[in-house]
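This is the structure, below, for whatever I ask next.
Only one protein chain is missing from this complex, and each of the others stays in its spot.
Let's look at chain A:
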Amino acid sequence: MQDTHDSRRQFLKCMAWAGAGTVWLMKGGVLQAQALGGDPATVKDASFSFVQISDSHIGFHKAPNMDVAGTLRQALARIQAEQTRPAFLLHTGDLTHLSRPEEFDTLAGLMQEARVGRSFYVPGEHDVIGDNGAEFFRRFGERGPAGGWYSFDHGGVHFVGLVNVLNLKAGGLGSLGAEQLAWLKNDLAGRSASTPIVVFAHMPLWSLYPAWGWGTDDAAEALTYLRRFGSVSVLNGHIHQIQQKVEGTVTFYTARSTAYPQPAPGVGPGPGPLQGVAPDALHRYLGIRDVRHVQGAGTLAVTEEVLA
């Protein structure tokens, strides 16, 4: 355990590395910043790692990114270059921009081409336009309840994929719905409180900025089932930037997009693509997330990598 002085030094070192990537160590719900490559022990401690990517928006073709397939390909290449091979990949939604079959084809082709191995997906609202996600679930769904949500275990960590982009109500935010909440309660019921839990879904599961739709209406109930666990990490996408929040033993993270950035909450008239990003600066806004499971104490180390 680092003392305060060391923590501050580490933080300053991390600031110097800003743009290259940051390791976040989560210990009992408290985040510790650490520079990428700063402490080899972090990597050595890891029993396995996985990668999160999000918001590929295949089909988007405007400023600031005319080639979203290209930037996804680069993100996947970055994963290939990881020193430690990730156990699997999570894609937290908005694979496509308009739910078109050819966009799903392109995404599937790029994933296959990059040979990233086992991948798990949850849909974003852009993936369920017009058919309530039928095409998405047919191609990228996991075996599980009809609603498309599912869970699995890996290396002693319990992973839960939730769907919060369907049956949205006028004026509302993301929605899990009574059926999914009942399933979640049951899915978690028999598990030891010491089991690390990773929940992933597209829209933020906390009220990040409701005026822009950045939240989920009934996430509070889901959290009542999660609070008894000693380590809960919630991984979301949707807002194309990194935001984090700690609430007791629950830590919320949103990921960067592989396609284009969005403005900080409330900055500007709306959450559209961030304009005015110079083409050579775009990569600093895009990236992937690397998560290592650290043996003992049920901790997760979250690393952000930009494409630059």
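Just so we're on the same page, a contact is a pair of C-beta atoms (placed from the backbone, for glycine too) under 8 Å apart; a residue touches a chain by one contact, two chains touch by 3 or more; residues count from 1.
In the analysis below, contacts and distances are computed from a predicted model.
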item	value
Options "TRAP transporter large permease protein", "Sulfur carrier protein ThiS", "Cupredoxin family copper-binding protein" or "NADH-quinone oxidoreductase subunit J": UniProt name of the undisplayed chain	"Cupredoxin family copper-binding protein"
Touch criterion as defined above, residue of A:R78, A:H91, A:H126 or A:R256 at the omitted chain	A:H126
Touching the absent chain when the full complex is considered, from A:A134, A:A178 or A:A211	A:A211
Which residue of A:G147, A:G172 or A:P265 touches the chain not shown here	A:G172
Missing-chain contacts mapped onto chain A	62-63, 97-99, 125-126, 129-130, 165, 168-173, 210-213, 269-273
